[in-house]
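Every protein chain except one is present and positioned as in the full complex.
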Amino acid sequence: MCIAVPAQVIKVTENKALVNFGGVNIKVDTSLVDVLNIGDYILLHAGCAIEKLNKKEAQKTLELFEHILKDE
Amino acid sequence: MCIAVPAQVIKVTENKALVNFGGVNIKVDTSLVDVLNIGDYILLHAGCAIEKLNKKEAQKTLELFEHILKDE
Amino acid sequence: MKYIKEFRDPKLAQKMLNDIWHNTKKDITIMEVCGTHTMSILKNGIRDLLPPNINLISGPGCPVCVTPQWYIDTAIALSERDNVIITTFGDMIKVPGKSSSLKLEMALGRDIRIVISPLDALEMAKQNPKKEVVFLGIGFETTAPIIALSIYKAKNENIKNFSILQSIKTMPNVMKEVVKDPQVNIDGFLCPGHVSAIIGVKPFEFLSEELNTPAVIAGFEYCDIIAAIYYLVDMANKEKYEVKNIYNRIVKYEGNEKATAMMNKVFVLSNSEWRGLGNIKDTGFKMKEAYKNYDVKSKIDIKIIPSPIPKDCLCGEILKGIKKPTQCKLFSKVCNPSNPIGACMISQEGTCGAYYKYKIR
Amino acid sequence: MKYIKEFRDPKLAQKMLNDIWHNTKKDITIMEVCGTHTMSILKNGIRDLLPPNINLISGPGCPVCVTPQWYIDTAIALSERDNVIITTFGDMIKVPGKSSSLKLEMALGRDIRIVISPLDALEMAKQNPKKEVVFLGIGFETTAPIIALSIYKAKNENIKNFSILQSIKTMPNVMKEVVKDPQVNIDGFLCPGHVSAIIGVKPFEFLSEELNTPAVIAGFEYCDIIAAIYYLVDMANKEKYEVKNIYNRIVKYEGNEKATAMMNKVFVLSNSEWRGLGNIKDTGFKMKEAYKNYDVKSKIDIKIIPSPIPKDCLCGEILKGIKKPTQCKLFSKVCNPSNPIGACMISQEGTCGAYYKYKIR
Amino acid sequence: MEIITLSHGSGGKTTHKLIENLFYKNFKNDILLQKNDSSILQKMNGKVAVTTDSFVIKPIFFLGGDIGKLSICGTINDLAVSGAKPMYITVGFIIEEGLEIGILEKIVMSMAKMAKQANVKVIAGDTKVVEKGSVDKIFINTTGIGLIEDRQLYLCANNIQEGDKVIISGSLGDHGMCIMSQREELGLDANIKSDCNLLNTLIKDILNTSKNIRIMRDPTRGGLATTLNEIIAHSNRSIVLNEKDIFIKEEVMSMCQMLGFDPLYVANEGKVVVIVSKDDANKVLDTMRGDPLGKNATIIGEIIDDNKNRVYLKTDIGGTRILNMHDGELLPRIC
Partner (left out) sequence: MEIITLSHGSGGKTTHKLIENLFYKNFKNDILLQKNDSSILQKMNGKVAVTTDSFVIKPIFFLGGDIGKLSICGTINDLAVSGAKPMYITVGFIIEEGLEIGILEKIVMSMAKMAKQANVKVIAGDTKVVEKGSVDKIFINTTGIGLIEDRQLYLCANNIQEGDKVIISGSLGDHGMCIMSQREELGLDANIKSDCNLLNTLIKDILNTSKNIRIMRDPTRGGLATTLNEIIAHSNRSIVLNEKDIFIKEEVMSMCQMLGFDPLYVANEGKVVVIVSKDDANKVLDTMRGDPLGKNATIIGEIIDDNKNRVYLKTDIGGTRILNMHDGELLPRIC
């Protein structure tokens, strides 16, 4: 029910980060997530990073999909 | 140096009068002049009656002018 | 756009759809409880591509839909005060109250401003120290921690002219309520991905454990959604009931602990009124004692006049999946996006709004 | 229009003009000390109709002309305060200050409002209790009692957010100053009719008694003015010096005692600065002790920076009748109504403004 | 109370509904109903006259008219004084959200009435709605297109000759002082009706009466004095007016006197000033007086050849005053 997009961290300051989502930069509050590094992806909702994106898990889901596709 | 016009009193209330100047009605403050009666003329300046017009004296001035016109 | 495009693969979608067609043996009703899922289904035309015996219904997953009318009326009443600035997500602007809407009030000159974050509203409060800046606090668990954060920051920074008109809702208990209704008959749940990002998987486990209903937590790209349906059909066929998380890139089993901590610092569970569903136990939040000064109701004495459900509006049953918008007498002719009667018509994600926009009959 | 049309009679005017042509034997310089007389002379084209040996010059009779530049700058500085509403007669709007004007400040969004009476400004103060309503108090004795009345009423009604930026001037002493200048050579005065309505005839009697200069108090229709010239020529010829009142319909010998009483209740004579003439003793008013709270300077701490006379501007000599606008280097090319340098160019009654408007050379 | 909201200007359904129910309904004609990005007119046989004006009047309703009437009359009059037959008009509305639809409807009906009366088609329109506070209630732009059927006709200041007469169709200053009388803060109460009106019929009759019309103008903003200065600035001649022949209604004159205005600089919205050859002047005057809108027409002056481009006013007592082009807006004054 909530528009949220995965955006990449390009700059980090205390409690704030500048993130990029497909060419659009926005400053977000990062109080609700753990330490961020440049290059990390976060889920952005209502001006806040509400979760970090887990790249490995993303890969695993894609592999799962791959598996379905290949499946007979 | 001050635009002032002779306006006729058409209604009187305490410290105020409604006056008419050539078809334009305006409410004026009358604190600065003596008792007014309907039909009196006042000199209107900046929203105030600043003097009563003396109809007799006006007549006398016109007669003086008449005199000049007739003269010789 | 990384982590979006990868989940858009027409070939994969085709394959999964084929499998779904092949595997669906009986009638299956699936409820998605997130408006953004509803939107994605509609935007991608997924409904068309499913076998006719799969019935997708939309639950109470649009925070605007479920907000009762008195809430709008109260917001309007607040906006009429000279010293109040109303801040709100754009979503609320067109929602009709009893006889007006924030949009009409804006047109009449009230100070109502659209923000994209409650933190922007807090910023506005700092910049307008002589005004009371009221934020219209609606949303589910996705948004709740952010609103909590804004309140926490206001208190921390000693900002006194900021407050919330509170109507935040929580998801799991209302889902329980919906499924418990004897008229309701759901074979699988598409769980709200972004709510899950905050609260994790556990709060949805009652679905499989208590109610024998399979559930999938999924993302919002079409492959995410079709995969979810694929797994729900699969579980329904196998009568194997679990809560499957295929949105692991975002959703951890335990959720976001920092966010839930913030939410729990400021809020405590409470009853909440849902438009069409009525007052439901433990489906909303109220401010904890320490933060109660940030509840606008503690600051401004506004009389709340409970609002009856508009006559003939079937919102309640539509939210439970018992009725479809097209069964409502008012649909389209009387009730449409220019003149929405029930809240389901307001947002594009509202079931009636979506039916109208995409001319579903 | 009673009491106007009667004093417009072309035949009578013609007759008096004939007599004037016939009677004027020597060069006669007449000063009118009222801007409204100046305007009427110009509007009716009277100058053209007089014999060449009658020279009409305009004295310091336009209240806007004689207001120093710092006054405008102060008004502008006040308007820049958020809580101030400036109220003013329309006449002041275009007057240039050092680097701006009220008109430009209005365009930039300052709250500056045109009123036609100080009593309207007082009304505005009542309606805007959170703002300080400052009235720009300019004028001569005609306007002074009305400004006094507004202050008196404010005090009586206990209105605390009303005040005056005071620059009211009085006529008789400045006329004395002008005539005393050895360069000045005036054979007759056309006395200000509306000032006389308030202060009566007596204050002008020094002209005939002390200075051997005839004077006429007259109204503003063309017959009034031409008659005044007629009598001035007559008195000059006969070397019979008196102050003749031909505006008796309005002007009583003793003036308006109620109005002067109001003026004296609130104001007391003081020095005053005249643009082009400098500081002159007893030619202005200041608030009496009991009313000093209504002087904006007692309420708002505004630094007044005295303003030099613009370089090359001959306003001072023009006001004394020593020079003509056309003798000023700046006239027309640099200084014109769109870009007035001295105050004489601002108002249509200002000597330079009138010369410009009517293309007098 | 239905009000205008931003939706009415967003180009979507609400906009279309407004267009259908209000604009098409009131303005309907074959060309407007093409409903295209541009409206297509059949070939125009003659020279084409074009004029544009925006109307920002306050208050939007006044004695004798409203912003809608004014927006049609003003543009039609500009076409007519140029010798064109007014044919088509385009309308651009800029509306503040919150305006009552009933008010917009009144304005539109008033426009439709005037357009119909002038036999002019409203052929294209545009509606923008802006946020509360971004505009004051409503502004209207109208652009007019007219046809000059008489191929010989070219009204222009260069035609003016010595001895030509200046005719004005009636009293001066009515519109400007009507608006001033409705400015509440001044507290003046006068029954002054704006002269806002269509001049196309009167002007057609004038052109049919004389082939020696030099130029015509509607003395709007800036009044007669400014208009005559504009005309004469393009020639090498001067104009002498006679004050005694200029008709100003008593209440208009009174209002001017009280506020320190010169009525010759006050706006008119239903008057035409005509410069015509000496020989045809009386003929034209008669024609004008035959029309209700010209019943008070008078010859107020003539052209002289002094190489000075000036407008002179001979006063009642035989003095002369120069009427310069005014500068800046009229502000009420007390001295």
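The chains carry the letters A, B, C, D and E, assigned in the order they are written, with residues numbered from 1 in each.
Following the convention adopted for this analysis, a contact is a pair of C-beta atoms (placed from the backbone, for glycine too) under 8 Å apart; a residue touches a chain by one contact, two chains touch by 3 or more.
Not measured: the values here are computed from a predicted model.
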item: Visible chains in contact with the missing one; value: A, C, D, E
item: Per the touch definition above, residue among E:Gly98, E:Gly125 or E:Gly170 touching the missing chain; value: E:Gly125
item: Listed residues E:Thr52, E:Asn208 or E:Asn236, member touching the removed chain; value: E:Thr52
item: Chain not shown: contacting residue from E:Leu63, E:Met109 or E:Val135; value: E:Val135
item: Subunit D, residues in touch with the chain not shown (by the definition above); value: 103-104, 106-109, 338
item: Contacts of subunit A with the absent chain, listed as residue ranges; value: 1-3, 5, 21-27, 44-47
item: For subunit C, residues in touch with the removed chain; value: 1, 8, 10, 13-14, 17, 35-36, 42-49, 62-64, 89-91, 93-94, 113-117, 120, 139, 143, 222, 226, 337-338, 347, 349, 356-359
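As a working rule, only the chains that are shown with their structure count from here on.
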item: Shortest walk length in steps over touching chains, subunit B through to subunit C; value: 2
item: Contacts common to subunit D and subunit E (chain labels); value: B
item: Chain centroid nearest the full-protein CA centroid; value: E
item: Pair with more cross-chain C-beta pairs in contact, given B-D and B-E; value: B-D
item: Between subunit B and subunit E, centroid-to-centroid distance (C-alpha), Å; value: 37
item: For subunit A paired with subunit B, centre-to-centre distance based on mean C-alpha positions, whole Å; value: 83
item: Residue numbers of subunit E (touch at least two other chains); value: 187, 250, 253-254, 259-260, 333-335
item: Residues of subunit A touching at least two other chains; value: none
item: Pairwise chain contacts under the document criterion; value: A-C, B-D, B-E, C-E, D-E
